[in-house]
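Removed: one protein chain of the complex. Kept in place: all other protein chains.
The block that comes next holds subunit A.
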Amino acid sequence: MTRSPRHSTVLLGVAVLVLAGCVPDRDDNRDSGATTIPDTIVIGSTLPLTGTESKTGGRFKQGYELAVELENADGGIDLGGTKVPVRLNLLDDTTDQAKAVNLAQRLITQDKVNFFLGTYSTAVVEAQSTVAEQNKIPYVNGGGAATSIYAKGFTWVFGTLAPVANLASTEMSWIDQQQAAGKLPKPARVAIVWENTSHGKDFRKGVQDFTAAHSGGYQVVTDESFALDGKDFSAILSRVRAAHADLLMVDAHLPDFITMQRQYLSSDMCSKVLTYGARGTESDARSALGADGVNYILSAVWWNKQLGNAGLNKEFVDKFTAKYGTDPEWYQALGYEAARSLFTAIAQAGTVDKEQVRAKLSALRMDSILPGGTLSYPADKGGQADYPFVVQQNLPDGSSPIIYPADVATGTGVAPNPACKG
């Protein structure tokens, strides 16, 4: 019996339909890493080396590379008595979330890196950390601060940046002291301007929680958000000006900080207290805006080189200065500590087995250059480190002393901004 082409096609069509009902899967319990000792431990990473966050990405790269260099200077990571050198496989994610995700996927599934050091900026880390969780690879980052990254129940993601809400409340605590000293009006009119990312939302929450807990002391008169990489903030600044805000509390990343501050200055605005969250002391801002353009800006940061001239801090600052010829900022310090904590956990595990290293990271408690002197990734915070911030302020002499809290202060802050008339 011969079959017509129509019959064959129908049969094939039926086969396709049958197949369409099925989607194969595989056992997802993949090998969590070699139990034998490798020749080299390969750390995958991406950073924004080009694009809007390239300046900050370059700083994190310095921190990562210094940590790797210092580790290798000693022969590498000690795996049960054998020193194994570390190699950093670092790619440029161009400050693009989708690209950061795709590159991480490639590094993990194609290049088979052993562990991962995360990228920079909350929005990009938020995207990329999902890949680490999907592929069950320890992921330590120094660039993602928003609590939403750590509230997803992920178990492979660890962050060295303390929550942004703490940043805002620490700044507000200093402001509260100034208000109590009669230097700022009571109630003070507060303008909150925040980037509409998880980072900005945390900052806004920090300010709102503080003002709510100190009712009578503060009145929020403006609450505005903006998209990342903005070009024109004049409408927002006009509303802030119209609201006669005393305190302008902005949360912005470096490019938006520089753009907004330029427009703030050209609008001849002057707030009694002005902050851009963690930004303010960067040399790029000083060169873009001029030394006078950044005077009296308040910022709260995760690390400052004035924190100590002894121990780990001194070692880090000296080695950094010797290698790069400049002083480190918090960006490099956080990159350095993220890498160092990963290396410490690998050494404690004595193996490159991912599951064992993850367990060591979860239980980690190590001496650190960060405020408080100890770094850990508490499980109740979803793997996000939690430690106090330091508040610093740019002064006309070009310095940016730590002004709060008192036990680590290296200078005295100024409020209200003396440049403001009236």
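Basically, a contact is a pair of C-beta atoms (placed from the backbone, for glycine too) under 8 Å apart; a residue touches a chain by one contact, two chains touch by 3 or more; residues count from 1.
The rule is simple: contacts and distances are computed from a predicted model.
Visitor: UniProt protein name for the omitted subunit, picking from "Branched-chain amino acid ABC transporter permease", "Aspartyl/glutamyl-tRNA(Asn/Gln) amidotransferase subunit C", "histidine kinase" or "ATP synthase subunit a"?
Guide: The chain we cannot see is recorded in UniProt as "Branched-chain amino acid ABC transporter permease".
Visitor: One chain is left out of this view; which of A:117, A:192, A:228 or A:300 touches it in the full complex?
Guide: A:228
Visitor: Consider the whole complex, including the chain that is not shown, and state which of A:105, A:219, A:348 or A:362 touches that chain.
Guide: A:105
Visitor: For the full complex, which residue in A:71, A:92 or A:171 touches the chain that was left out?
Guide: Result: among the candidates, A:92 touches the missing chain.
Visitor: Which parts of subunit A are in contact with the chain that was left out?
Guide: Spelled out for subunit A, the touching residues are 5-6, 8-9, 12-13, 15-16, 19-20, 22-26, 28, 50, 91-92, 94, 96-99, 101-103, 105-106, 109-110, 122-123, 126-127, 130-131, 133-134, 146, 148, 152, 195-199, 201, 225, 227-228.
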